[in-house]
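Up next is chain A:
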Amino acid sequence: MSTDVNVKLDALPGLDPNAMPLQVKDLHVEFRTRNGIAHAVNGVSFDLRPGETRAILGESGCGKSVTAQAIMGILDSPPGFITGGEILYRGVDLLKLPEAQRRKVRANRIAMIFQDALSALNPVFTVGFQLGELFRKHRGMSRKDGKARAVELLDLVKIPAAKQRVNDYPHQFSGGMRQRVMIAMALALDPEVLIADEPTTALDVTVQAQIMSLLAELQRERNMSLVLITHDMGVVADVADRISVMYAGRVIEEAPVDDIYASPAHPYTKGLLESIPRLDLKGQELSAIKGLPPALTNIPKGCAFNPRCRYAQDVCRQDPAPPLYQVSPVRTAACHFWKEVKGDV
Partner candidate 1 sequence: MGRYVIRRLLQFIPTVLGTMFLLHYMTSLAIQFSGNPVRALFGDRTPPPALLEAVTERLGYADPCLDQRGNPCFGLFFDRVADVFLRFDFGINLRQREVTELVADAIPFTLKLLVIAMVFEAVVGIAAGVWAGLRGGSFADNLVKISTVFVISVPIFVLGVVVREFVGVKFGNVLRDQAWIPEVISNGMFSPGFKPDYPFASLIIPGMVLGAVSLATTARLTRTSIMENIRADYVRTARAKGLANKRVIGVHTLRNSLIPVITFLGVDIGAAMAGAVVTETIFNVPGIGRLVTLSARTGESSVVIGVVTMLVLVVLVANLLVDILYAVLDPRIRYE
Partner candidate 2 sequence: MRGKFLKVAVAATATAMLATACSGGGNDSDDAAGQAGGELRVYAAEPAFLLPSAGDDEPSIYVIRQLYRGLVKYNAETGAPENDLAESITSDDQKTWTIKIKSGYTFDNGEPVNADAFIRSWNYAAYGPNAQNNSYFMKRIAGIKDVSSEDPDGEGPKKAPEPKAKELSGLKKVDDQTFTVELSEPFSGFPTTVGYSGFFPMAQACVDAADKCNETPIGNGPYKIEGSWQHNVAINLVRSDTWKGEAGKPDKITYRIFADVDAGYAAFQAGELDVMYTLPPARYKEAKATYGDRLYEQPGDNFTYVGMPIYMPEFKDKRVRQALSLAIDRQSIIDAVFDGRFTPATGYIAPSFQGARENVCTYCKKDVEKAKQLLQEAGGWPAGKKLQLWANAGAGHDKWLQAVGDQIKAALGIDYELKVNLQFAEYLETADSKKFTGPFRLGWGPDYPYLETYLGPLYSTGADSNNSTFSNPEFDSLLQQGGSAKSIDEAIPFYQKAEDILVEELPVIPMWWGKVGAVYGENVDKFVWNAVSDADYGATSLKQN
C-alpha cells in the first residue's frame, strides 16, 4: 500500500506525532439562515486514540454529520459557520490552518466515507478516474500510474475483476460494490483517521455486515482510527470501542460501548436502546421515543430533551442545560437524573 511520505504534511506547525490523531474540543457550528440561526453543534468534544473506533450515535438532525463535515472542513459555508472550539490533528488545530494546508490534511490524513455512495460518487466520471485523481493530484502521478493504483485499490476492497471494472461508472455498480469503491477512495492515501458517515444505512442487511467487516479488517491492518457515525445501535455494538450519543447538537452521553449497553445513563440513550427490536421481547410493543427532535433554530430551554423525557422535572426546563456528570471514571452523561436513569432498568 501507499508508502509515500507526504513531506509537506510533516511540516505542519506544531505537529506532535505522539499526540492523539484527533481531538475535538467544544466545537460549535451554526447555520445562519433567513429564518434565524440554527445551532447545529453546541460544544461537542471527544477524542480518538490510534486504532480506536468511536461511534457517534444519534437521530437524524442531531448534528452528527455536521460535526463530521466540520472535522473534514467541507462544511457548506455559508450557511454553516464554525463559531468556536478546536479540532486537533496530532496537536495541530486544523481550524487555524490556511486552506492550502488544510486541504492536504484531507484524504491524506483524515478521510471520509459517505452514506449514499451513489450520490457521493460523481456520476459522470469512471470509478478509475475518481480514484486515480487522488494519486494524480496528491502524489503527482501520471494518468496511467494513477489508474494502476486505482485497480490495486479496487482489489484491496475485494471488487472482483477490478481491471475491467475500473472503467465503469458508479451507476454500473451494485450498492455494496459502490460502498466498497467509496472505502477504496477513502483509504487511497493511507489516512490515519477515517470518518464513516452512516456507511451502511443505504444497504441491505447482508451487505451491511460485509461492509462493516471489511472496514474492521482494513482498520486493523492499518491501525487506523475510525469515527463511525450512525443511528444504528446494532452496528455500534459490534465494532465500536467508545460511543458518543448526540442530541440537538450536544454530546449527552459518552462511554465505552459495553457500559452503555449495560446501563444507559441518559434517558435518550435509554430510549434509543429500547427502540431496537429484540427477539426476546417478541410480541411487546416497540417503545420508541415520543415526539420529534427539536428544530435547531429553537432548541428548548434547559435540557434539550426535556419535552420528550419521562424523567423531566422543572430543573430540566431551565437554563443552563445539564452539565456532563461524571458517571464513572470513563463515562459521562448530561442528565440531572442520571442515577435514576441508570438504575431504572
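Observations on the structure shown:
Basically, a residue touches a chain if its C-beta (ideal position, glycine included) is under 8 Å from a C-beta of that chain, and two chains touch if they have at least 3 such contacts; residues count from 1.
Behind the choice of candidates: all candidates are chains of the complex that A comes from, given by their letters.
Please read these numbers as outputs of a predicted model, since none were measured by experiment.
Candidate 1 is the one, among 1 or 2, that touches chain A in this complex. Interface of chain A with candidate 1 (complex): residues 69, 72-74, 76, 103-108, 111-112, 114, 116, 119-125, 133-134, 137-138, 169, 171, 185, 189.
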